[in-house]
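Taking it in order: structure first as structure tokens, then the write-up.
Rest of the complex left out; these chains stay put.
Letters A, B and C name the chains as they come in the text, with residue numbers starting at 1 for each one.
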Amino acid sequence: MRFGIAVFPGTWSDGDCARAVEVLGHQSVRLWHRDGDLQGSDCVILPGGFAYGDHLRTGAVARFAPLMDSVQEFAAAGGLVLGICNGFQILCEAHLLPGALTRNASLEFRCETTWLRVETVDTPFTRDCERDGVLAIPVSHGEGRFVADPSTLDRLEAEHRVAFRYVARDGSAVGEASPNGSMRDIAGIVSEGRNVLGMMPHPERAAEPLLGSDDGMHIFRSVVEAVAKRTAFTVAP
Amino acid sequence: MTAAVPVSDATLAEVALTRGEYELACRGLGRVPTEVELGVIGAMWSEHCGYKTSKPLLARLPVSGARVLQGPGENAGAVDIGGGLACVFKIESHNHPSAIEPYQGAATGVGGILRDVFTMGARPVALLDSLRFGPFDEPAQRHLLDGVVAGIGGYGNCIGVPTVGGEIYFDESYRHNCLVNAMCVGVIEQSKLTRAAAAGPGNLVLLVGADTGRDGIHGATFASVELNEASSERRPAVQVGNPFLEKCLMEVCVTLAGDPRIVAMQDLGAAGLTSSSAELAHRGGCGIEMDVSRISRRERGMTPYEVMLSESQERMLLVVRPQDAASVQVEFDRWDLHSDVIGTVTDTGRLVVSDGGAVVCDLPLDLLIDDVPLRHPEALRPAGLDEALSVDPFAMTPPWSMGETLLRLIGSPNIGSRRSIFRRYDHQVGDDTVVLPGGDAALLRVRGTAGAIALTTDGNARYAALDPRRGAAIAVCEAARNVVAVGATPVAVTNCLNFGNPEKPEVFWQLSEAVEGMREACLALGVPVVSGNVSLYNDTEGVSIDPTTVIGMVGHLEDLERRCAAGFGQDGDSVLLVGPVGMDLGGSEYQRLAHGVNAGPRPTLDLDLERRVQSAVLEMIAAGLLSSCHDLAEGGLAVALAESCILGGRGAQLSERLFALGAPVVQAGLLFGESQSRFLASSAATGVGAVRAIARRHDVDVRELGTTGGDRVTVIDVFDLALIELARAHAAALMPAR
Amino acid sequence: MRYTAEVVISLKPVVNDPQGLTVRAGLHQLGFAEVSEVRVGKHISMEVDGDSESSVRRRVADMCEKLLRNPVIEDYRIELRPSVDLSPTPTAPPA
């Protein structure tokens, strides 16, 4: 299968994502922000970085790139879109996902390993994970505090659309150790159609044991399986 | 030509020239310089660009070696790291701007050093930062620290280059002059290394990147004078950086490396267009002609003087053949970067600047670069030094038990965990950081090879305050030890000489001694100096900082599998001291904490022993005998032990009785003394024999101290501490209530 | 006509403002005990050409809706006045 990896001016984890895909034995193509052509991608990754310097607000300017029009269409047709870090911010700005990502509660940039509890395996991005399993995946962001109004949050929970939550290493509540102070410790969510995932942590940085963890590969592997099986995703009753 | 300016003392002060130097310039020129010319001469003859004080000293450094591809003289040095690849690196200071505006000062420091590396075509793969502040318990110092760290992160995180290492010291000496040194490391195919020498008269000169504004005019001369009360009047000398623009610029420059259309690339740094164009032309033995009216401006009404001296960030000069200009410009357009054709390469050996039609500057490059009037200040050993050196550290009774001392040391600002700092830096982007910050040298895998590069910066100025020569030599040795501890072979050095006002004889003495010390150690260890930077005038109201030589070192590890970590790797291993038992308390952190002084004989240093110990350790690691290896530095043996326990998440019991013998001050000397040339390693019990055999061959001592394991850190009959208690103190060191 | 538009983008009252809290704590620490409820927002000033104040106001509101604010978390406010050319304007580079 083929992953399309978006490149905006200021994107920097496109190379890391390409490598993670390569480790899995798959192909990737770079998608330039000014072009609308997704080049036959089966899954589009919006990688980390500081698109347009993240000036004004993270993702605010990137959302208007011509590439994003195609991504909108692709997503509307059920295509798989994975937004990582800056990609998650762009997806929220583009209203492909609800809520917003705001300045970390600590007001500091944080680069460290976080532990994520898998809250649902009923998505094309988590089907290879174990439900309630804990993944070690690093974060690297200054604005990752997920914010949404209470009704949106309730709806996300009710529809099992919270994909990952920050937890302590042993799976217990993260509390003060939250990397950003996200509401309800949310680290990643999926869209209503479950085909768009946004997450602040970087699964591509957890692609090899040499670098500390390969837990992130569950996410890429899930995508590969999902594409292979073309499974439709619905919420388990 | 525009009319000559009558030159007042105030004008000369603005361009930082003495009247004598001014007269020399007039004589060299055969006439009185115009206003623009005066600004150009002032900048080129400043300490910052012209190295007028340090040049003769720097000439003493060893700069060649089998692996050196590029020594000092270019934007950065380069060494061979196998697989046809070069590692390109340099360190640079941004002390003065950071003291005034910590965030932007530090951020633009990072931006500047990144450009020095990608100017050579290399893709930056790592940053390191070496910082010095006044006492940590002072809110004003923490505020500075916070701003500087935010600025380094702000630039590095945004551009996507990991900050993988560095160091921080807090000392009274830096209260009014913080030091912010940043090192950048890049990798490139050797065949694509791009030089900054103009060639081919008739070729075009392109200025690309940011628009030119009135940023930091006189920044170069500003860094060449002392800070004083009136410095705030020079405040616009601080620039605001744009890492996003630099990221785009970097992508294009890295792509263009090795492209036949690019004749030369040169970044704009101190003194902006003036020094970059002059050096570019001079390196190539050419001349250059530019029209400043063709330069995109951010502000209206800028004079040619302002345009020539602007230090607006994120700009580059390129030399291209005329037929290629348009196609090169397209590459920049793709990233929304505009480029202006501002001039041509000539064969006149002159720097000619016009504004529309009128020539405003026409100077011979030789005068600007070769004829910099060197200063040979008097050198004088400071009077108080003998007194400080003659203090007997063993006459001071330890105030605390050894266990309590260790807890205090491990939780002190100069020794405790730096996690609260480095977690604010993205240290993983690029997915090559194998050894993260917190250990000894950082280790980065090199794609396309089986190997890795080891990176570190070091420079303890407490020893240097007592003996600048020894201090600088120790800095080199310590950097090498950090590189060796991860299993890598030291390859080459970059350095930043941070000193006070060299016009003071004592400071000039320190500077020349430090260069000598660096020279001796580099020769002894076989590591040439390939690049560096000099930051003088770190004084406030007449008080100079301690002489601070910061060494940045790159090491190479052939086979990534043969690396070693600093934390104890498994239970039941033998804990080994490789190198001598020592008790040098002079200049130690123990002495600072326990007695608040820096005095007594500085640590002894035997360069030949140092070399033998390092070779032995490298051989042990390569043979797969060590399950951990950590160098001994601040806080001595006991601190190294605690660190290996904390990093490895397991305790250790030392049964060696040596430490329990003698008076408390002797125990303190053995446990906390900072004797050089030592490592704390661990090895499976079955490997100890082989370790000893290697050590014997190198004529190096190995002493078996005890065993790893458990949840306590114990030295028999001396102290017995819970690992968790040590870990907590360590973690809390730099975590004040905000 | 040229107008100076000032747009204030503020966090909605229900959104937590850690920056505001930090500023307030800093002010208290410096002895400014009389301060309460600090909120930190953005201030964007720009020069806008248009026929009339009302049409410029409509355009600026449109900019806010499309780009300048995030409706999920932010409110905005616009102030307009005829521009007086005091500040040096950037010039286009001479070709």
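The criterion applied here is as follows: a contact is a pair of C-beta atoms (placed from the backbone, for glycine too) under 8 Å apart; a residue touches a chain by one contact, two chains touch by 3 or more.
If you're wondering where the values come from, they're calculated on a predicted model, not measured in any experiment.
Chemist: Expressed as a composition formula with the shown labels, how is the entire complex in this file built up?
Modeler: Chain counts for the entire complex are A x1, B x1, C x2.
By definition in this document, only the chains that are shown with their structure count from here on.
Chemist: Approximately how many whole Å separate the CA-defined centres of chain A and chain C?
Modeler: 31
Chemist: So the centre of each chain is just the mean of its C-alpha atoms; given that, what is the distance between chain A and chain B in Å?
Modeler: Distance between chain centres, rounded to whole Å: 37 Å.
Chemist: Any idea how many Å lie between the Cα centroids of chain B and chain C?
Modeler: 40
Chemist: Residue numbers in chain C touching 2 or more other chains?
Modeler: Answer for chain C, listing residues that touch two or more other chains: 22.
Chemist: Can you list every residue of chain A that touches 2 or more other chains, as numbers and ranges?
Modeler: As it turns out, chain A has no residue touching two or more other chains.
Chemist: Can you check the complex and tell me which residues of chain A touch chain B?
Modeler: 9-10, 12-13, 15-16, 19, 48-50, 52-55, 108-112, 138, 140, 142, 202, 204-205, 207-208, 210-212
Chemist: Under the definition above, what is the set of chain C residues touching chain A in their complex?
Modeler: For this pair, the touching residues of chain C are 14-16, 18-19, 22, 42, 67-68, 70, 72-73.
Chemist: Provide the residue numbers of chain A that touch chain C in the complex, in ascending order.
Modeler: 56-57, 60-61, 64, 92-93, 98-100, 102-107, 147-149, 181
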